[in-house]
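Working notes, structure below.
With one protein chain removed, the remaining protein chains of the complex are shown where they sit.
Let's look at subunit A:
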Amino acid sequence: MSTATDQPTPESGGLAPDTVVVPTKRSGSRKLPIILGVLAVGLAIVLLTAGRSGDTTFRLATDTDFAGLPDIVVPSAATAWLMIVVCLALTAEAVRRMLAHVAQPMWIPVGFAAAWMVGFLSWAAADGRILVVSLLGGAIALAVPLVFGALGGVLGERAGVVNIAIDGQLLLGAFAAAITASLTGSPWAGLVAAGLAGALVALVLGLFAITYFVDQVIVGVVLNVLVVGLTNFMFRQVLTPNAASLNSPDRFPRVPIPVLGEIPLVGPIFFRQTAVVYVLYVIVALVAWALYRTRWGLRVRAVGEHPKAADTVGIKVNRTRYRTILLAGAIAGLGGAYFSLVSVAGFNREMTGGAGYIALAAVIFGKWDPIRATLAALLFGFASNLQGVLSVLGSPVPSQFMLMLPYVITIFAVAGLVGRSRPPAADGVPYKQQ
């Protein structure tokens, strides 16, 4: 506009843009081969410095399978070394792909992890027996509340509300479940109450975070502390004096599913669980489907990515966020019931043991995706269970060391070692309408 000359710009050749600069990206990550190499060499060093002899027994079957699987007995040292060779081969493949600038497929880290774990176990359990079913089944048992919590986290963050209050939702859920189930005599009523309690915590979170624009991380942390204080107080003042009437719920019984539960290996791990776990299976599937395949899910994701854009197409941003965060809180709350109605019968102080924070880690490790977050929670559950199994076996690895594992994995994940993690663009940003 700063010139008087007013000639038209040259004719353009059609509408297809041909002036776009397309960046060429480097593919083939350097991180993966480095991590794999370090892990493989690390295991080899452990074997060299603390070698163990004898045989390791992997027991796959339980007594009620319809077809028995034999125990697998392997020589400890030889198996461990064989697995190291497998690990090194996979590392070499990762290096080859890195040099050729080819993408790293999923089977490399997955195969590596499996081989590494078999090698590690056959070393750690030399002259002992690994009950594979209880190792994996126990992992699921420990992972259940984490999965509930992680789903609650994924849903909230996908809608743009950081749900730090997962731990509070789990804890209040456990508390409400114990009381309600004790009073009514029905664990199912307890489960419903747990969901409502989780939603209540979410409602408070929403009120501050969505309506009053308070920093969501701060509100979430404060809520967690508040719930700890509240339940501790109630536990001492109300539950302990009236333990018989208020804190002695019936537990959910184990309900094996006919046929499915009798499949060797798979059955006892997945289908000889309590009803709460089956409810979880359904919820995971529902959330994963609904988030990507339904109108509801599309709108939730839109609100978490670009709320203003959602607003301009007539979506009520804050109403959508409230609904989603309430649902997220309810799901996390259900996980609370697992503590007080499945793991043990009854509520105890701070009985979640910070599971909500590990669930939060699973959300990030799972890249804000319900299925990946579920898998991440299962991995964390496995790490926790492994620690228990190893200490029973009397393995040379200190159990505290294993307990660190979920957190170490999380730090690596958050640092971006497991591919780029991109949260929803408007995650944690309140939406103000003009």
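Here is the rule we go by: a contact is a pair of C-beta atoms (placed from the backbone, for glycine too) under 8 Å apart; a residue touches a chain by one contact, two chains touch by 3 or more; residues count from 1.
Assume contacts and distances are computed from a predicted model.
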- prompt: For the complex's missing chain, which UniProt name, "YCII-related domain-containing protein", "Sulfopyruvate decarboxylase subunit beta", "ABC transporter ATP-binding protein" or "cytochrome-c oxidase"?
  reply: "ABC transporter ATP-binding protein"
- request: Quick one: say which of A:V227, A:A310 or A:I364 touches the chain that got left out.
  value: A:A310
Full-complex contact with the absent chain, from A:R236, A:R293 or A:K432: A:R293
- line: Residue list for subunit A contacting the dropped chain reads 1-12, 15-21, 23-26, 290, 293-296, 298-299, 301-302, 305-306, 308-316, 425, 434
